[in-house]
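Removed from the display is one protein chain of the complex; every other protein chain stays in position.
Moving on, here comes subunit A:
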Amino acid sequence: MATPVLDKVEAEAAASPYITATFRIRRFNPEISDEATWEDFQVEIDPKERVLDALHKIKWELDGSLTFRRSCAHGICGSDAMRINGKNRLACKTLIKDINPEKPITVEAIKGLTVLKDLVVDMEPFFQAYRDVMPFLVTEGNEPTRERLQSPEDRERFDDTTKCILCAACTSSCPVFWNDGQYFGPAAIVNAHRFIFDSRDEAGEQRLEILNDRDGVWRCRTTFNCTDACPRGIEVTKAIQEVKRALITRRF
């Protein structure tokens, strides 16, 4: 009776899911140095776990000073967008096995925003652009006594852009935004699109005028970096393109 149990234990040990992955993390701590440096961490981890789990492991077991944002850990709050292996992703939605753990996995803060510490950036410019497009329902006249009804087709029109979680993965992957932080950035345009094409909203014209600005949609070069980066699968470039089309067709 003892043998099968032993066999099983041995087999399990041989087929242990754990691997040793190297995480190369871009560290910056203004209280120690004015320079950012790469630091390697070796982590024993199941490759079916996520990058966020590895970061937790590092923070909880190896180096408690590692700083990063996360809240929900399930791809909903949008706080842990980071540049993993050179691509913007959510750490909580990236499985280690999908990004080749044989080589060191690089993790750094998203680009184009001020790095405050390690992987934490100052999101204020990003949210300022978001505020600038008036991301709220604007209506005129008396408030209806019941909810504002909308047909499924009207809702379908802007369904894609309602999925945004404001993680900044798109805006911080945009080369125009890197060069000139004055550009509204894809995320702000996505959230403007969500209201411009909402049949209940009445300030579409105003928002279009805001995006017609020098730093508005016309700066977009159709690089598609934003569509690639979006963890929610929003067709960001398409949304920007639809805003451009709306601007042109309202004139002619």
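Everything below uses one rule, namely that a residue touches a chain if its C-beta (ideal position, glycine included) is under 8 Å from a C-beta of that chain, and two chains touch if they have at least 3 such contacts; residues count from 1.
The working rule: contacts and distances are computed from a predicted model.
Of the candidate names "Phosphate ABC transporter ATP-binding protein", "Succinate dehydrogenase hydrophobic membrane anchor subunit", "Sarcosine oxidase subunit beta" or "NADP-reducing hydrogenase subunit HndB", which one corresponds to the UniProt protein name of the undepicted chain?
So, among "Phosphate ABC transporter ATP-binding protein", "Succinate dehydrogenase hydrophobic membrane anchor subunit", "Sarcosine oxidase subunit beta" or "NADP-reducing hydrogenase subunit HndB", the name matching the hidden chain's UniProt entry is "Succinate dehydrogenase hydrophobic membrane anchor subunit".
With respect to the chain omitted from the figure, which of A:G78, A:P101, A:P186 or A:G216 is a touching residue?
Checking each option in A:G78, A:P101, A:P186 or A:G216, the one touching the absent chain turns out to be A:G216.
Hey, which of A:I19, A:C77, A:L95 or A:V115 is the one touching the hidden chain?
Of the listed residues, the one touching the omitted chain is A:V115.
For subunit A, which residues lie in contact with the unshown chain of the complex?
Interface with the chain not displayed, on the subunit A side: 30-34, 112-116, 122, 124-125, 128-129, 132, 176, 178-182, 209, 212-216, 218-219, 244, 247-248, 251.
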